[in-house]
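Written out below as structure tokens is the structure these notes cover.
Only one protein chain is missing; all other protein chains are in place.
We just call them A, B and C in the order they show up, numbering each chain from 1.
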Amino acid sequence: MNYCDVLEHPGRYDFTVSTLGMPTLPSPIKGRGFIADDRRIAFATREGDLRRLISTPGPFPAFEEAGPRERIFHDPAWTRAAILTAGGLCPGLNDVIKGIVETLWFAYGVRNIFGLRYGYRGLNPAYGYTPLMLDPEVVDTIHEDGGSILGSSRGNQDIAVMADTLQRMNIGTLFCIGGDGTLRGATRLAEEIKRRHLAINVVGVPKTIDNDLSFVGQAFGFETAVAACHPIITAAHMEAKGAYNGIGLVKLMGRDSGFIAAHAALSNPVVNYCLVPEVDFNLEGEGGLLPRIERRLRAGKGHAIVVVAEGAGQKFFRDCPEVRDASGNVKKHDIGELLRSAIPEYLSARGVECNVRYFDPSYLIRSVPTRGNDAIFCYQLAENAVHAAMAGKTDMVIGKWGAHFTNVPIPLAVMSRQKIDPEGSLWQAVLSATRQNREYGV
Amino acid sequence: MNYCDVLEHPGRYDFTVSTLGMPTLPSPIKGRGFIADDRRIAFATREGDLRRLISTPGPFPAFEEAGPRERIFHDPAWTRAAILTAGGLCPGLNDVIKGIVETLWFAYGVRNIFGLRYGYRGLNPAYGYTPLMLDPEVVDTIHEDGGSILGSSRGNQDIAVMADTLQRMNIGTLFCIGGDGTLRGATRLAEEIKRRHLAINVVGVPKTIDNDLSFVGQAFGFETAVAACHPIITAAHMEAKGAYNGIGLVKLMGRDSGFIAAHAALSNPVVNYCLVPEVDFNLEGEGGLLPRIERRLRAGKGHAIVVVAEGAGQKFFRDCPEVRDASGNVKKHDIGELLRSAIPEYLSARGVECNVRYFDPSYLIRSVPTRGNDAIFCYQLAENAVHAAMAGKTDMVIGKWGAHFTNVPIPLAVMSRQKIDPEGSLWQAVLSATRQNREYGV
Amino acid sequence: MNYCDVLEHPGRYDFTVSTLGMPTLPSPIKGRGFIADDRRIAFATREGDLRRLISTPGPFPAFEEAGPRERIFHDPAWTRAAILTAGGLCPGLNDVIKGIVETLWFAYGVRNIFGLRYGYRGLNPAYGYTPLMLDPEVVDTIHEDGGSILGSSRGNQDIAVMADTLQRMNIGTLFCIGGDGTLRGATRLAEEIKRRHLAINVVGVPKTIDNDLSFVGQAFGFETAVAACHPIITAAHMEAKGAYNGIGLVKLMGRDSGFIAAHAALSNPVVNYCLVPEVDFNLEGEGGLLPRIERRLRAGKGHAIVVVAEGAGQKFFRDCPEVRDASGNVKKHDIGELLRSAIPEYLSARGVECNVRYFDPSYLIRSVPTRGNDAIFCYQLAENAVHAAMAGKTDMVIGKWGAHFTNVPIPLAVMSRQKIDPEGSLWQAVLSATRQNREYGV
Partner (left out) sequence: MNYCDVLEHPGRYDFTVSTLGMPTLPSPIKGRGFIADDRRIAFATREGDLRRLISTPGPFPAFEEAGPRERIFHDPAWTRAAILTAGGLCPGLNDVIKGIVETLWFAYGVRNIFGLRYGYRGLNPAYGYTPLMLDPEVVDTIHEDGGSILGSSRGNQDIAVMADTLQRMNIGTLFCIGGDGTLRGATRLAEEIKRRHLAINVVGVPKTIDNDLSFVGQAFGFETAVAACHPIITAAHMEAKGAYNGIGLVKLMGRDSGFIAAHAALSNPVVNYCLVPEVDFNLEGEGGLLPRIERRLRAGKGHAIVVVAEGAGQKFFRDCPEVRDASGNVKKHDIGELLRSAIPEYLSARGVECNVRYFDPSYLIRSVPTRGNDAIFCYQLAENAVHAAMAGKTDMVIGKWGAHFTNVPIPLAVMSRQKIDPEGSLWQAVLSATRQNREYGV
């Protein structure tokens, strides 16, 4: 998402949420302010932008506000719902599952809730997985554990097969908890359902531990993942200080965007070099990482801490063949291993002894349970996903824009990846915390 | 703050930030987008509200956006800055101190930074405290610890004495990290300074572990405090389940607003009754807490978890005399102790055995270091406070509204206390998580 | 236990373990070195003591070594076992339950395992509690939680009633996980069983979070409890340093012995005064706690940390009436509350301002799950308890003496309470860590 582009060409961005049809049943929820469908949250928040957008003709970019509707589409007594988690694990999956099940059960009275196993595979009978029957008892304490009780898998399944399964199992509403790839699959599935004129809706909860989805605001689990990096960077610091010219090198998640690396460096400010995909840097030559580390060690600092997002510095692998994973994502070359050998080679060639301590925590930061606010956030996303689903909305995910939960069309959410803006305040804060060079990126 | 009142009578709320005078020096900060003084963040975010506000004459309620200004007021080479922390401890105080010192030092080149000891007392020579000299070396690792390296105290000092001290010590800019009482003191101090025609500004960082300040958005340390409640509620749960008809009773902070209690109950959803100051409830009679616990135990649940904010249920002490603490705040009567004895008395009188396990963690949740996002948030508040201070703004605090940091006049921030809206989504979520009765509040 | 007395009068101490009769069945355990019944672990470990004991006639004080026996008494196919946890909670109860169930099930093939609810009450039909049926599935993940899945209660039940229940339920072996009071009950129950000529054995796992049982070595959960005190003392330190002349006052468990307080003070050496039941001290007068704190604050230290075991300083309550709890234990008067008011009263009367921050974590340190070695220790105690039970041993508990697990007669274990020896190395280490006065105890 390019923030400015939305403001300049709002017409290119469609904020309209699809529905299965007119919601005609009264909601069983009592005593609480329902949200009207035309209540919308402005995309922009700056006064100048708002004044200009309101005074110009054409669409005003604003999200539909999420929340319970006074009239619903699905009859709770007859509704059969299904939930799946797809893609890599992320803190909070179980909180979201619990939230969906409890809201369906207690707020709406839905009693048939299926937990599909291992992502979209759970909709492909070829795998022969048996769904879990979910109820409040089953999900009572799952939020205490990391992971997903449903299991997950990468990659999409044949759209027609999945639609067939939904029809055969008589599922009326499908909750997809997943990231960019999963949501692209969800939108194609929603289209196929529409083509077949079925009254099945697909509602997503956006999962992106890398925080790289657009238009949905903050990602659940991200905060927990950043906090989980803290002890790892502390360990790297202790190791680096415990050896002569110790280099603590930590590879963190972040294939296309370096949000985790940047936040981890900010929240444990012992990091000297933070490398992310969005900011170009060189290894050698003026302003290159290696001569800068050399200078730091020669200056007698005694140690250095490097945090690198897995997608950073891919240009150094220009000559290596491309590999793809099961979801079809291009696999990143291993910048961690490259630095792990390049740093000591470069330094020892220049007569500078160093001791590299490499940390590749990967799964350690994504398999943990959520705590505090993040747990609440997951639950609220789930509640709002259920409200949207019961109201018959489809092909959409729940976002949070400022203080409000929003219903966001999936096509809008997957239009482009969110990235760190090298001119924005996040990266400026990283530069300021690490004191790395503004111009050279390291 | 009443959200609707701001929208209906924007004229009653003054969003204008005071300044010492025209900032005429070029900022020493390089290579980053400065924020223009007229860039403003709309108070409202809903499309309908915005359209109406823009089309009606009169002030448009919007915050000045925080951030570095192209021109500054104080000459860094000559600036002498002072920092104090006042009121109760809160996670993140040291992060904020570190952020202020590092931004003054590295971004602006200020070299004279005094850490005043024990809140406003540090400005009263009668106490004879020696200020700490602060520099990046001193604050390097203070964020690893809870508490405040400066120490804190409750209550304000004589305004004239404090202004005298600032003059005598030749302080040009004072940072006050504190809550409602501290900020009220800061605004009176700023008035006195203005009366004396001094070029000293007072910039606040709003500290409120109870999250009860208005117009400043989220409070730093709140997230960490909520997370710190998690293991305590878990312990209460284990104790309650480990005894026949065990009652886990947990008293949490929250004198006038129950945000910590509500969030703690949401993020560790084993709580059955969450009691906050904003929601009335009865002990006995229909819908009273005690008969509801009795019914629960008689139904064979075997245990119950009660979380109570310290300010809840004050009506039960109507006949007790009022007591005030050193800050002049009315001290709350001890609802925890009242419940600790009332529950077993009521139940045993009705032949129901129970075992109360009482937890009063108080300081345990506020003395811990921040983690993850909360640490970053503290640092960013500090950075923006320094930007505002160097630009000569005064009698203001830093807030965060949606995605943006804001400069907020202190008189606006202390106009009224933020409270849980019993009709809003937070309390609805608590009701839904605890399954406590909507009508009776328990 | 007086160590020297055992060496001097070994005849007064009976190390012989009772049995139900000759074990005649072959053990179903394969491929592992069985322990012969006459393998004994010397009570003494010093060469001189050993030489003297061996050369003098009379009994050589030594424990029967625990472990699997080649021949067993109970036929696994017919055995019905029961487990109960009694007294206060302690870290590791669930680990012990899991260890007993898994060893009974997997190593011996026992299939009827009853979990009695709420301690000895579970053997009194008057309460009407239904026992849990235990198997490896039920106990699979219980070690992840603190508390006890069986629940606990204080106090013993009528011995005849309990024996009746064991007979009626056809229980062949009873595992009692509990402390001094529970074990005294167990020994009386074993006597009643013997009087009735029943083939039911009673095997204990000694639970004492205060570490005050004699002859059993280290107590399970103690290590975890000490570690759980660490963040509380750190919080007290932060609070104390955060206020002018802050006094961090922490009350820890320890009714008759101050092991937790002493170890907590040693493992987080910011403590200035550690008060335990075993060491007399005065509040006022020369060498008294209060004047010593006064001197410390007057010397400009700025803060003080006091850790007090709940049973310390009971002499100050000489005039207060005695109260007993449900187990018949004399309840301790609240030394924490006494100090909480005495310290500021004394100091303010002498013109020294201070700010007391009181911490009463009680249950917080005993409801946590075990970690690391402590978890392993629990499991090994459980394994050895099952080996002893299957071999028909009775009226005994499992201990650990040096590197070896031991079978210890309950009458020996409850002969006297283990206490801190004020001349021994533990207390000397505390004196050295706190620098408190050797002579005055504070």
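In this text, contacts are C-beta pairs under 8 Å (C-beta built on N, C-alpha and C of every residue); 3 or more make two chains touch, one makes a residue touch a chain.
Note that this is a predicted model, so its numbers are computed, not measured.
Among the chains on display, the ones the left-out chain touches in the entire complex are A, C. Only one of the listed residues, C:25, C:50 or C:283, touches the absent chain: C:50. For the chain left out of this panel, the touching residue among A:13, A:63, A:105 or A:118 is A:118. Summary of contacts with the chain left out: across C:184, C:263, C:333 or C:419, the touching residue is C:263. Although one chain is not displayed, its contacts with chain C can still be listed: residues 30-33, 38-42, 45-48, 50-51, 54, 60, 62, 65, 67, 102-103, 106-107, 143, 223-224, 226-227, 230, 263, 266-269, 371-373, 375-376, 379-380, 383, 401-404, 423, 425, 428-429, 432-433, 435, 438.
The chain not displayed touches chain A at residues 89, 117-118, 121, 127, 145-148, 151-153, 231-232, 234-239, 241-244, 246, 357, 359-364, 367-368.
Simple rule for what comes next: only the chains that are shown with their structure count from here on.
Comparing the centres of all chains, each the average of its CA atoms, the largest separation from chain B belongs to C. With centres taken as mean Cα positions, chain C sits 42 Å from chain B.
Spacing of chain A relative to chain B, judged by their CA centroids, is 29 angstrom. Residue numbers of chain A whose C-beta contacts span two or more other chains: none are found.
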